[in-house]
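Only one protein chain is missing; all other protein chains are in place.
The chains carry the letters A and B, assigned in the order they are written, with residues numbered from 1 in each.
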Amino acid sequence: MKSKSSWGRNFFIGLMLLFMYAPIIIMIIYSFNASKTMANWGGFSLKWYEALFSDRDIMAALEVTVTVAVLSSITATFIGTAAAIGIHSMKRRWRNAMMYCSNIPVINPDIVTGVSLMFAFSLLAVPQGYTRLLLAHITFNIPYVILSVMPRLRQTSNSLYEAALDLGAKPSVALRKVILPQIMPGVISGAILAFTLSIDDFVISFFSQQGAQNLSIYIYSLARRGINPKINALSALMFVTVMSLLLTVNFLGGKSSPEARKKRAQKKEARIARKAGTFVMEEN
Amino acid sequence: MKRKYFAIPYAVWMLVLIIAPMILIMMYAFTGQADGAFTLDNIKEALNPVYMKVLLRSLELAVISTVICLFLGYPIAYFLSRMPARRAAILSMLFIVPMWMNFLLRTYAWMNILDTNGLINQLLVALDLGRVKLMNTQGAVVVGMVYNYLPFMILPIYNILQKMPKESIEAAQDLGSTDRQVFTKVVFPLSIPGVISGITMVFIPTITTFAISRLLGGSQFMLYGDLIENQFLSVGQANGGWHVGAALSFIMMVLVFICMAIANHFDKGEENGGTMI
Partner (left out) sequence: MKKIALLLTAVLLAVALVGCTGGGGVEKTMSLYVLNWGDYIDEEILEAFRKEYSYIDVHYDTMTSNEEMIIRLQSTDSIYDLCFPSDYIITKLIKQGLLAEVDTSRLTNYGNIDKRFLSLEFDPENRYSVPYHWGTVGILYNTTMVDEPVNSWDILWNEKYDDQIYMYDSVRDSMMVALTKLGYSSNTTDEAQILEAEALLKQQKPLVAAYGTDDLRDRMISGSGALAVTYSGDAYAAVIENPDLDFAVPDEGSNIWFDNMIIPKSSKNVDAAYLFIDYLLRADVAAANASYIGYSTPNKAAMELLDAEMLENDVFNPSQDTIDRCNAFVDLGEAEKLYHSAWTRLKAE
């Protein structure tokens, strides 16, 4: 009975994984097809990869995508983390008001955010192109950083911070040595979230500016012209990169069960507290 | 320096690039092209029967896609949550990996499969069954949406099911409940906040998507996102497109905020921020 149901369950999960991966695998296979159409198999070929690497526009778009993702996620992480710390220490009324406004881009459909930014950029005469793209990405990234830092801030024990202050640490030092280490996991996951959102975004980039082409915009203009084996090659490369990144991380990260992770986190918190304590002693 | 001042840079940023832009949308929505005076003409234009039809079609496709995502995503999340932790971690990771690829590449992937000369039709022709029309249909758009947003449904539900105390399930079993009763009386009610957040995460992007309908729907039937895009990129500023486009965006915004209010009503739980990681 039990094994039968688990067979059904595995079958279902397998089927769903097939649904998720079949399109990708098909793209990968066809990226090696020498013929341009899918209608026939023209033999194995790497020519689409050559075409891809010699296509300046794709390479330029890749550069735009990656640099915007890095710059916007780093900037958003700094502004967002500071903002979260600030908002957290505000009175309830202000805190709610800030969070409410901050969540607007999270809730709003992308198209509305994109259009609204276009209006604002054009009113403020922000230079077209890259500057706008970067500002737009920072804008929609910050709220996500705040959302992932906030829960951590709520978990931090204020007593530790106050203890540091009582022991004579300056607020800035206490903040750096006590609060920051505790919220670090939230900060990092916020940064990663911002990075992925930036890489993935199409609609806001498309509406908020013109002149800067990221991968999404470029692929859109190619895909509108129909099936293009160059896109298949690009997808294959993207997929392999992502997959190998994740596998490496998983492999190097070792086997860790949630319980082990929790224990490690506890140990770490104790360590931070100890470090803060010793630091404060030294300061004295 | 007081800690609350840390929020000042963001407060300024927010004022200029979040709040002011929202006000600009409303300004454009409620003023005329010629004189800039207050008017309801744009809103009236945006609410005309033809556009309402588009809105209804978008809602219909979004509801269909969300329901399909729920029916596929819930069992996946449920099965994952009942697996050994390590296996569940790997499998849930596998469901997220495609999300790390670009949104347009994920959509484009289906063009290869559904095209008149795509994989499915080639198989059908090889089997002598003739071609079917898959591309440029509403079905293709739904497939594209489900494919793109399914992980957004799985994750929040999986997160909540995974955190569910094993004791409550065991207690119910000890009290003689059948598996089915345990599910309907204990597991499902406890997982509702995850379901709600999954539904909003799928529903909102699907009502306003425009790239998917363009690439997989062949521009045959407009969706609400296309309508907005059309006002900005085809009708244009000179023909009053910014004003009508702003009015359409404003209506969409109101609609989404209503949906969120309803969702919040059902889900008093905490914010589900970084569920993607």
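Simple rule for what comes next: contacts are C-beta pairs under 8 Å (C-beta built on N, C-alpha and C of every residue); 3 or more make two chains touch, one makes a residue touch a chain.
Nothing here was measured: the structure is a model prediction, and the numbers come from that model.
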Touch criterion as defined above, residue of A:I29, A:I192 or A:M243 at the omitted chain: A:I192
Interface with the undisplayed chain - residues on chain B: 50-51, 53-54, 115-117, 133, 135-136, 218-222, 226-227, 230, 232-241
Residues in chain A touching the chain absent from view: 37, 39, 56-57, 59-60, 62-63, 66-67, 70, 121-122, 125, 127-129, 184-185, 188-189, 191-192, 195, 210-211, 213, 221, 224-227, 241, 245, 248-250, 252-253
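Throughout what follows, only the chains that are shown with their structure count from here on.
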Centre distance in Å when chain A and chain B are each reduced to the mean of their C-alpha atoms: 18
Residue ranges of chain A touching chain B (in the complex, touch as defined): 9, 12-13, 16-17, 19-24, 26-27, 30, 37-39, 79-80, 82-83, 85-90, 94, 98, 101-102, 104-105, 107-113, 115-120, 123-124, 135, 138-139, 142, 144, 146-148, 150-151, 171-172, 175, 186, 189-190, 192-193, 196, 199-203, 207, 215-216, 219-220, 223-224, 226-227, 231-232, 234-235, 238-239, 242-243, 246, 250, 255, 257-258
Interfacial residue positions of chain B with respect to chain A in the complex: 1-11, 13-14, 16-22, 24-25, 28, 72, 75-76, 79-80, 85-86, 90-91, 93-95, 97-113, 115, 117-119, 122, 147, 150, 204-205, 207-211, 214-215, 225, 228-229, 232, 242, 245-246, 249, 252-253, 256-257, 260, 270-271, 273-274, 276-277
